[in-house]
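A single protein chain has been omitted from the complex, and every remaining protein chain is retained in its original position.
== chain A ==
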Amino acid sequence: MTAMRLVRSQVIAVKSSDYVAAARAMGAGDTRILVRHILPNAVAPVLVYATITVGILIAAEATLTFLGVGLQRPAISWGLQINEGQNLLRTAPHIVLFPSAVLTMTVMAFILMGDALRDALDPRQRSRASSPPRRRRPGAAPARRRCSPSRICRWSSVPGPAWSRPSTGSATPSPRGDAGHPRRVGFGQVRVRPGDHGDPGQPARRDHQRADPVRGRDLLTVGAEEQRLVRGPGISMVFQDALSALNPVYSVGFQIGEMFRAHRGLSKKEAKQKAIELMDRVRIPGAAQRVNDFPHQFSGGMRQRVMIAMAIALDPKILIADEPTTALDVTVQAQVMDLLKDLQRDTGMGLILITHDLGVVNEVADNVAVMYAGRIVERGTVDDVFSNPAMPYTDGLMTSIPQVEAKGGRLVPIAGQPPNLARIPPGCPFHPRCPRRRIGAEAPSGRDCAVDVPPLRLVVPGREAACHYSEEVLGV
């Protein structure tokens, strides 16, 4: 009856899909839909099940026969042979051992085939089956986050010893090993850093999650335990999708209070009290009543507030907010941004806001860092960068903002497609899409866009850009 369950769940999964509806709309009858459109989806899992079940049933036959309820003499069966040998184990062990061995190998044959089939047929397992074992990392599982031109890729990383470090794909060395690229890989992103923490002269590859703002040391070089102690009181983070970023099996009060228990050693009761205060502070109504609620009982905006409460619990020096308002509707977005702004002003913490929303940047940020293909390509104050970009990519971003005045006109997109992070183009990563690129004979030596990687350099006071021709772009 397992086959029945299997088919049933497959049918239910596919039944309501669009192409079944389409077939129905074209007038196909139930039987036809079932046989032609739905059941083929069940073939793969049923095939896996059948292969394995042949093995299981062969074992079951032998077992039943052994017990005397299967085949009877004079039939020849492994079960009968094992039964016969069971009292001769001491004097003639071969009578049990040989049929046992053959039986085992037979069963194993079908189970191995079934296992391999399952791995091959399940897209989520495929990377495991096909890539060499050493190289694969769980984070590189293909189905997890797809990069597409329409969806700008974002890998967030919270480093930790056993943490499965996200990588750009199994074919390249880990981005960490590549000196030119910081481990926070993201492109098409504007990094906003209001406040004035951190050292503006630092090289671009400084990982902001590990940059200890207080003592100015490179957190990449310290031990895991020290890094851990920085997370929370030093640097904390608000994640994008609060529903999946909160643990479903603990109350929000517990999860907020955990910060105090882990870092300050407070008792459970004290931690809960603190959690209520924090929930008040992020303006969750009825905090004392809701402290024992679970994440799924909150609305999207409230959940994001819980996230924020957790992040500011220990008065961090730096708060990283990773697209904190995606998945929220516009009014709630504004509320959450206001909250973040207020908290930043009240506490004086540094806020690193990762976002695609240039409007939010303009409104909230003091400084902005533009990233492309995992590198910072331009840095400066918001006013400077927005009014006068020093890098063709930033320029492209600005021209592709929809303008109210130009309503009805066409948007000017950036030509080409975001690069595959597993194969970042040589030279300037933006050069295949750059309208100002100079390649080969056109380029002065050492400044060939397709060959030489432009360093992030000071172009004019207060402005850094990674482009060989920034001066031209700026027009200075």
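Here is the rule we use: a contact is a pair of C-beta atoms (placed from the backbone, for glycine too) under 8 Å apart; a residue touches a chain by one contact, two chains touch by 3 or more; residues count from 1.
Definition applied: contacts and distances are computed from a predicted model.
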{"item": "Absent chain [UniProt protein name; select from \"ATP synthase gamma chain\", \"ABC transporter permease subunit\", \"M42 family metallopeptidase\" or \"Anti-sigma factor antagonist\"]", "value": "\"ABC transporter permease subunit\""}
{"item": "Contact partner of the left-out chain, one of A:Leu229, A:Leu266, A:Ala288 or A:Ala450", "value": "A:Leu229"}
{"item": "Contact with the hidden chain (one of A:Ala13, A:Ile401, A:Ala422 or A:Leu458)", "value": "A:Ala13"}
